[in-house]
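One chain of protein is taken out of this complex; the other chains stay put.
Naming follows writing order (A, B, C, D, E, F and G), and every chain is counted from residue 1.
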Amino acid sequence: MTVTVNGKPMEVPEGFSVEDLLARLKVRREFTAVALNREVTQRARYAETRLSDGDRIEIVHPMGGG
Amino acid sequence: MTVTVNGKPMEVPEGFSVEDLLARLKVRREFTAVALNREVTQRARYAETRLSDGDRIEIVHPMGGG
Amino acid sequence: MTVTVNGKPMEVPEGFSVEDLLARLKVRREFTAVALNREVTQRARYAETRLSDGDRIEIVHPMGGG
Amino acid sequence: MTVTVNGKPMEVPEGFSVEDLLARLKVRREFTAVALNREVTQRARYAETRLSDGDRIEIVHPMGGG
Amino acid sequence: MYDTSLWLGGKEFKSRLIVGTGKYPSFENMREAIEASGAEIVTVAVRRVSLPGQGESLLDFVDPKKYTLLPNTAGCYTADEAVRTCYLAREAGLGTLVKLEVIGDSRTLFPDVLGLLEATRTLSREGFTVLPYTNDDPVMAKKLEDAGAAVVMPLGAPIGSGLGIRNPYNIKLILEAVTVPVIVDAGVGTASDAAIAMELGCDGVLMNTAIASAKDPVAMATAMRLAVEAGRLAFKAGRIGKKLYATASSPLEGVPEWTT
Amino acid sequence: MYDTSLWLGGKEFKSRLIVGTGKYPSFENMREAIEASGAEIVTVAVRRVSLPGQGESLLDFVDPKKYTLLPNTAGCYTADEAVRTCYLAREAGLGTLVKLEVIGDSRTLFPDVLGLLEATRTLSREGFTVLPYTNDDPVMAKKLEDAGAAVVMPLGAPIGSGLGIRNPYNIKLILEAVTVPVIVDAGVGTASDAAIAMELGCDGVLMNTAIASAKDPVAMATAMRLAVEAGRLAFKAGRIGKKLYATASSPLEGVPEWTT
Amino acid sequence: MYDTSLWLGGKEFKSRLIVGTGKYPSFENMREAIEASGAEIVTVAVRRVSLPGQGESLLDFVDPKKYTLLPNTAGCYTADEAVRTCYLAREAGLGTLVKLEVIGDSRTLFPDVLGLLEATRTLSREGFTVLPYTNDDPVMAKKLEDAGAAVVMPLGAPIGSGLGIRNPYNIKLILEAVTVPVIVDAGVGTASDAAIAMELGCDGVLMNTAIASAKDPVAMATAMRLAVEAGRLAFKAGRIGKKLYATASSPLEGVPEWTT
Partner (left out) sequence: MYDTSLWLGGKEFKSRLIVGTGKYPSFENMREAIEASGAEIVTVAVRRVSLPGQGESLLDFVDPKKYTLLPNTAGCYTADEAVRTCYLAREAGLGTLVKLEVIGDSRTLFPDVLGLLEATRTLSREGFTVLPYTNDDPVMAKKLEDAGAAVVMPLGAPIGSGLGIRNPYNIKLILEAVTVPVIVDAGVGTASDAAIAMELGCDGVLMNTAIASAKDPVAMATAMRLAVEAGRLAFKAGRIGKKLYATASSPLEGVPEWTT
């Protein structure tokens, strides 16, 4: 199925979780947060949170700003 | 009955109209407007608009301002 | 002999006067003044004022300025 | 005889010196200077410098200023 | 020399100066001062008549046939009060061109922009030509335009303060942010303040205290008229740039030499 | 309304604006701009005629019968040069009212006040009416008055810089230090600058570049005429004080109540 | 000498300077500059990670154990975006102290005060310590305080403009209008601007571009640290009044006389 991660389409298998996604993308967990379809996903829920076709995922972290 | 005109209480007879009020108070009609209980009263309606006990009447006109 | 007029050398015959100079140079007289070797020459003296070799003459008039 | 010290008249004996004056007035010597009739008197000369009638002496030192 | 007309509510006005009618030593002095200012639009407040009625009225001295009246909502602290005051003004025959004030604080008399925005929306929907008195925030100015304001009137400084235009930068940003005319309202203290407002490119200036509370209101009114024209012309004429160094205005060539 | 005449060298002038004749796009444009400025006194430089002579002359466009000429000594770096230049001007029939410049530095065109003081002394002794262009130092202004200057003309900012009056405080101090008229010379960039000079209490303003180098000199000349009048009137009218807080211009009393 | 601590969200901070982390030539330079600034609070933006992940991270250079992070909502144009960004920041472990920005216009980056007010209300209800970036309108500042803002942060001038505090009068009015701390955010260009903010009585200054885009960010960061302390002390020390005239600092008495 297809999900959108940080604005880019990505193919993922059925039942793929947020945890699986972060692992595949080698995302540093520290100071990182995830939103799934406009709602923030708690870290504790990464494993149990399964993605569905068309989901929009935002993965963010701090960057230089003022 | 008692009505409040520009913040001051005033005794008026039953069935007293806005027209009667303006007459009694010798109010210049030109560039003057009247509000009865928060609603503007059209000039055309002065005569037919009867006051009730407790009514609040505002009679205004232009004054110096910036 | 050689005189310097407004910074430029010029050959003039012996006994040449300021008057002769202005005439030769077709200088408008109105609002014009002449200095001969640092001293202002009065208009009335143009004719009688003879130039000598090496003399420095300044001929000036008003120009746009602020 | 009479001399003027810092603007005030003062009686002093004949042959009185600058040194004598400073002593009598208990002036602190440190960072102090003396002028006699408009001329600065060198410290080394205090003893030998005798005052004359009508002399004007200025005795100064540093004060708070900006 | 240049078109200097200001268009408001489909009407053309030759003067870009709008003046108030408050705080004058006398009605007579006010009449002369307004005359001297050349203003065609005159602001008035809407207040309770003193009872019993009769007595001199402001409009005995400001002929409504000669001047366009601009009733204001001074003293209103909510959108509701301001809107109702405009209805009263209209019913009183003062027209539908209104100077909208929704005051947020009695100390600074700064606007409450939330109430201002709401009242602007309501009144323009009701067919009023709304001139809102606002702060000098360009984003808020744009919101007012979008809400239907016919003009935006940023303050130059607090009402009656005479501090002039405290922040010309913001006025410039407002001029770029909106397409409706921009009129500086409040803060002008003297003639040069009015000229500066116009030199920035504003379409007009509104003032009351600077004239009415001057030692000689009539003379100051004349000064303001001249200053607004001067500022407008200077804006159109295209001023010289600013330079740190000097540039001679007289020719460098042709200076006589006095060799010794 | 108020006497707005300026007296110089025993002559009365209705206009308090003095303009230059340099740097205009054309003589014709200059003629129109001077006309529009309302100026009665016009500064000119004294320069070598181009040889052979003939050709258009400045004074074909500035009628000496109509305008009082004010020859300047621009380009002179010593008292001697400046004095001799004034002698030439007088002999040329340009009169004895002179704008005295003794320049100290070509980058800033600031005056050399020592030479200026010397030349002022010499020329006033010789019967000239001397208008010295000086810095904005009140002590120097007083020295110039004592040396016979008929007027003192402090700079507002460097010549041609358009920076306006950089230091109004010093201009105020000069106004208190001297009894002769004070004319701000140099630095004006736009109309409000001229108004500010007059609001400070100055007796006049002298400018050239601000008008001649504007995109539209004629329009700017008009703006300057209006601004000088506006500033003068505002000064006479007595402006309101400056306050940090607001003061309502509409009555606080009599606001209708909309009890809900 | 004076308590110079700033209390935010129940935490004490010795430094009154808050600095950003954007636009530095390098992370290393940023680290040194922040160190030099003495700041204890550091703003960060919340942005998408670049995918695939890994690579250097900002926080490898700004130790969160050493500095209090202040995530901002820069780039958010609605209350909704801003609120969700704060939720993300909290979940990312950046805490609940947030610099709230709801931008109204990309050209001026002025706030959209309506959205700002709404987001402030929501977030403070949600337990965030909200530091809203707002305009310099005292009425709006009060509304933000009433909506639960822990601090109000008026702009001195547009973000990154370096224009300094364009309107000190409004900052003063804000200081009188609210009881929460006032921090000037945006506009500072150089050290004296920061000092001026503190001299007005502000509780702190927040800046990024002035340091990060200076030729030498580390030196400028030091300058800013010193300037904020200087300004704060000067405010506490009670400056002398301003006078038009001079007052001698040396005694008028006791000057020696040199009668000739």
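In this section, contacts are C-beta pairs under 8 Å (C-beta built on N, C-alpha and C of every residue); 3 or more make two chains touch, one makes a residue touch a chain.
Bear in mind the structure is a predicted one, so any value in this text is a computation, not a measurement.
Only one of the listed residues, G:64, G:95, G:162 or G:201, touches the absent chain: G:162. Per the touch definition above, the residue from G:34, G:59, G:74 or G:151 contacting the chain not shown is G:74. Touching the chain that is not shown, out of F:22, F:38, F:75 or F:111: F:111 (per the contact rule at the top). Seen from chain G, the chain kept out of the figure touches residues 1-2, 20, 22-23, 45-48, 50, 72, 74-76, 80-81, 84-85, 88, 107-110, 158-163, 186, 189-192, 195-196, 199, 208-210, 212-220, 222-224, 226-227, 229-234, 236-256, 258. Although one chain is not displayed, chain E still touches it through residues 169, 172-173, 244.
Within the complete assembly, residues 6-7, 35, 38, 56, 58, 60, 63-66 of chain A touch the chain that is not shown.
Here is the rule we go by: only the chains that are shown with their structure count from here on.
Listed by label, the chains touching chain D and chain E alike are G. Highest C-beta contact pair count among chain pairs: E-F. Relative to the C-alpha centre of chain G, the farthest chain centre belongs to C.
Where the sister copies chain E and chain F meet, the same residue numbers recur on both sides for over half of the interface positions. Averaging Cα atoms per chain gives one point for each, and the point farthest from that of chain E is the centre of D. Centres computed as Cα averages put chain A at a distance of 33 Å from chain G.
Counting partner chains per residue, chain B shows two or more touched chains at residues 6-7, 35, 38, 58, 60, 63-66.
Each of the following residues of chain E touches two or more other chains: 20, 22-23, 45-48, 72, 74, 84, 88, 107-108, 110, 158-159, 163, 208-209, 212, 249-251, 254, 256, 258.
Each chain pair that touches appears in this list: A-G, B-E, B-F, C-E, C-F, D-G, E-F, E-G, F-G.
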